[in-house]
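Below is one structure. I have some questions about it.
The complex is shown incomplete by one protein chain, all other protein chains being positioned as in the whole.
Right, chain A next:
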Amino acid sequence: MEAIYLDHAATTPVHDEVIEAMVPVYREVYGNPSSIHQYGRKARQVLDEARRKVAASIGAGEKEIIFTSGGTEADNLAIFGVTEELGEGHVVTTSIEHHAVLHAVAALEKQGFDVTYVAPEPDGAVTAEAVKEALREDTVLVSVMMVNNETGVRQPVEEIGEALKNHPAYFHSDAVQALGIENIDVRETAVDLLAFSGHKINGPKGIGFLFAREGVPLTPMTYGGEQERKRRAGTENVQAVKGLEKAMEMMEENREEHVAQYENYKKSFLSVLEEEEVSFEVNGQNTTAAIVNISFHNMDVETMLTNFDLEKVAASSGSACTAGSFEPSHVLSAMFPDDPERMRNSIRFSFGAANNETNVKEAARRVASIYRRLNK
């Protein structure tokens, strides 16, 4: 039985071209970019070129890009970076953020910051109005993700950015799930900070970056050398940066085509489920092409995911089932506070480079057959 990967929102396969771009850097460019000799310069060259290209692909300036170890570090650097010096104030975020944001904000709360968590509508999105209403005079930071990682629901980041133009608060957005699917241009969107990850776009793990608009003061979270313009100490992960550059380049070239493909996959997947008379509902509206979150009636996440895996379909749920403890998804809990069933029976499928029309349909048929067996 062929294994089918439908968990691209968790991570993606690395493109061959990305690997090929990294190998010579591993082999030949082993210098430290901070060194003054030719080895160092060579590495610095790789870094500079990547920074230029990565910046250009989101319409940013080179100085506005800080390479990090990934999305989580980028989120953390943004959130702590702009609040560290203040020590107090008000923060607005949503109750459906990734834990990289939620747990960071919770740490701010412990430090004495006041936090407002804006709840989503049942369609999975917060409204710009609700975010606006949460603003106070002493609001120092607003953090709203671009695309929710569990449901794929787009959040009104542009509108919120507009609303914040006349407010001194910094606006941060976790753009990890948006990259590669949505059009991201910092010249058009009024954000101050955007967090990205390499491994969600077929790049290597261990690399990501933060866009910090010029003039946004960032206190570093790590202390050491003067890398990344003193905002992120530590020798740069040159090889991974090269891989990220290549992944970004390929993403830009193919993004529109991929989005169209993923939309089709999603349609095919859902229509097979319908044909096979699976009783389900899609969680959330206005979702991004690559993600669909499905509530299966009369089912249970644990049993379903185990069965999917045994039938070689890889998917996941926002609910954590660590060591058998069921922790319902905070996203679905926020969307459907009165529907505990839905938190227990929802699964995320996410499409990407490992898919084609045939294996997506085959996966849907396996899902349907498991559903029928369990629903007997």
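Descriptive notes on the structure:
The criterion applied here is as follows: a residue touches a chain if its C-beta (ideal position, glycine included) is under 8 Å from a C-beta of that chain, and two chains touch if they have at least 3 such contacts; residues count from 1.
Rule of thumb we're sticking to: contacts and distances are computed from a predicted model.
Not every chain of the complex appears here, and the one that does not is recorded in UniProt as "tRNA-specific 2-thiouridylase MnmA", selected from "Putative ABC transport system ATP-binding protein", "Oxidoreductase", "Polysulfide reductase NrfD" or "tRNA-specific 2-thiouridylase MnmA". Here one chain is not drawn; of A:Val23, A:Ala119 or A:Leu310, the residue touching it is A:Leu310.
Mapped onto chain A, the interface with the missing chain covers residues 302-303, 305-307, 309-310, 321-326, 373-374.
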